[in-house]
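Excerpt of the complex: some chains, original placement.
Letters A and B name the chains as they come in the text, with residue numbers starting at 1 for each one.
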Amino acid sequence: MISFECDYTQGCHEQIMKRLVETNLEQVCGYGQDHFCQEAKEKIKKACGREDAEVFFLVGGTQTNQIVIDSLLKSYEGAVAAQTGHINVHESGAIEFTGHKVLTLPEYDGKIKAEELEELLKKFWGDGTFEHMVFPGLVYISYPTEYGTIYSKEELSSIYSVCKEYEIPLYIDGARLGYGLMSRQCDLTFEELASLCDVFYIGGTKVGALCGEAVVFTHGNMPKHFLTIAKQHGGLLAKGRLLGIQFDTLFTDNLYFEISKHAIDMAEEIKAGFLERGYKLLKDSPTNQQFIILTNEELAKVQEKVRCEVWEKVDEDHTAVRFASSWGTTREQIDYLWEVMDGLK
Amino acid sequence: MISFECDYTQGCHEQIMKRLVETNLEQVCGYGQDHFCQEAKEKIKKACGREDAEVFFLVGGTQTNQIVIDSLLKSYEGAVAAQTGHINVHESGAIEFTGHKVLTLPEYDGKIKAEELEELLKKFWGDGTFEHMVFPGLVYISYPTEYGTIYSKEELSSIYSVCKEYEIPLYIDGARLGYGLMSRQCDLTFEELASLCDVFYIGGTKVGALCGEAVVFTHGNMPKHFLTIAKQHGGLLAKGRLLGIQFDTLFTDNLYFEISKHAIDMAEEIKAGFLERGYKLLKDSPTNQQFIILTNEELAKVQEKVRCEVWEKVDEDHTAVRFASSWGTTREQIDYLWEVMDGLK
């Protein structure tokens, strides 16, 4: 059944598969010390325009959040995040598992506000009892957010300013980074994003790869012995080549951004198609996840023909449904979606 | 440069790559709930002859050891292992990271003895101060061991008997399981091994796969909510299909065991070739890792042409060197090795 359920329903982009096939029997050393990884790292550093960046490949998103955050925090510090941040909701407590609290801020379409962050930090350090509290030691944001929204350059700059003022690193979860940067609403370049945080990761799993996330410490600030830290957390891949080859391909000829742009084009078609057909949006998302309001009856019928994800109940009769595009979405799939929608009546 | 350094220098077996290519664009759901995973699990259960087994796929070996052991132990329990056990030496403290001590036993060519295990357990429970000590909560062995040796059926049975007597689970690290079971010295079937422990894992990374280990709880004893536990430890793969497809292929037409047998054949040729040439063995290994003693001079020359792993210093002038075969080792590679060795003189 055709699926718009999420952005990780398929294997990998054909260019990646081609490279995996071609290089398959080449013998290289393990644990990310191979030449594929080295080359991929160089390409990523060039793409984000930061010579002093340091790159490390990990397998999945929760793993990456866990290892990066635990490696940056002191034992008595926690990570500040939006109430709806992935690390606060959908990672089974992977941050707490490493001993750290997630300190939450209110969310506005999935985003936090610089002023509220500043207030939290100011209040913490001004509070006479702070020695009995969890220290805010890092700020976590997702780009795009869990709701598909993105921070503007100004918003991100303000947040990063606060972080620098309070000497606390800013970490961007880029599970869907490409879809954010290629959004038509985006006013940031990749280089700018890299200059507005201390560490971020480039999501591969949801953007063309079989698996893999590339962590980028933006200014020579990778914690010492990060490989050992990754190993200790169970996150060091023996055949690091699998990650190196994939990211090398994604960062060759701009592939990562081109396929991200494709997903955005497809998402805009989905949004436009629903709007044309008179449907309402739960939120006007500028990225690859579209949130459409269907009647419960419509939903039931659609789900017989197409996979999509129930997002939340809107009222007694209506449900918000997520339709996600990805690097692999085709015009044929979208045509089929309209066929299904038009057949409802 | 041709490498005998370890058994994870190449990508994956061609059958696996073929299947990955064929299935690449099929849309399936995530987190191991896809049909590939389901099919692979059924095949594994059939292969090990245990209807009540439960199978879970993880990405790497250290991750698997960490998650399985932490999920089985109570907070105040530790894992008993040989002094040389992988979890005690080469996993960067991944077990301790989850709060558990590794309690060690002496090793004999990498193996523990049932009698010494029994003595440890007996002494623990007989000691008046045991409430101030770490409780032995699980026994960890590797098959084959870190030295390439394997337990006989009698040895394994004795160890498992002790475990059952003291009601403590036995866990087998099968990172190289295929190479152990296909060893010419092995007197165990796969079914027998599965019946002589509570949980084991079938190593994919070192036996034909790009990545992946299949954990098998042998008798309906998978801890409740194991998926959540894996997620919390950062070990749940979003595109579980990558693991499902690989293990489905490995357990179709006996591929896992056939490629393991090939590696053993290649290893026996390596061993025989060195013996013929008058070299001595550090240990007479029955599996895919061979430990050859070279003079330091020979080693230096060999390393100019072939990659191999320095294992340990034997004396001032001699070094033990590991030559590992794998599913991907070819006769041409071995011929080249002899060419190199014969050219030393």
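Here is the rule we use: a residue touches a chain if its C-beta (ideal position, glycine included) is under 8 Å from a C-beta of that chain, and two chains touch if they have at least 3 such contacts.
Just so it is clear, the model here is predicted, and its values are computed rather than measured.
S.K.: Considering just this structure file, the complete complex holds how many copies of the sequence, given 2 are shown?
M.R.: Here the complete homo-oligomer in the file comprises 4 chains.
Basically, only the chains that are shown with their structure count from here on.
S.K.: Suppose each chain is reduced to the average of its Cα coordinates; what separation in Å results between subunit A and subunit B?
M.R.: The mean C-alpha positions of subunit A and subunit B differ by 34 Å.
S.K.: In the complex of these two chains, what residues of subunit B are touching subunit A?
M.R.: 1-3, 5-6, 8-12, 14, 17, 20-21, 23-30, 59-63, 66-67, 91-94, 97, 205-206, 210-211, 228-229, 231-239, 241-242, 307, 328
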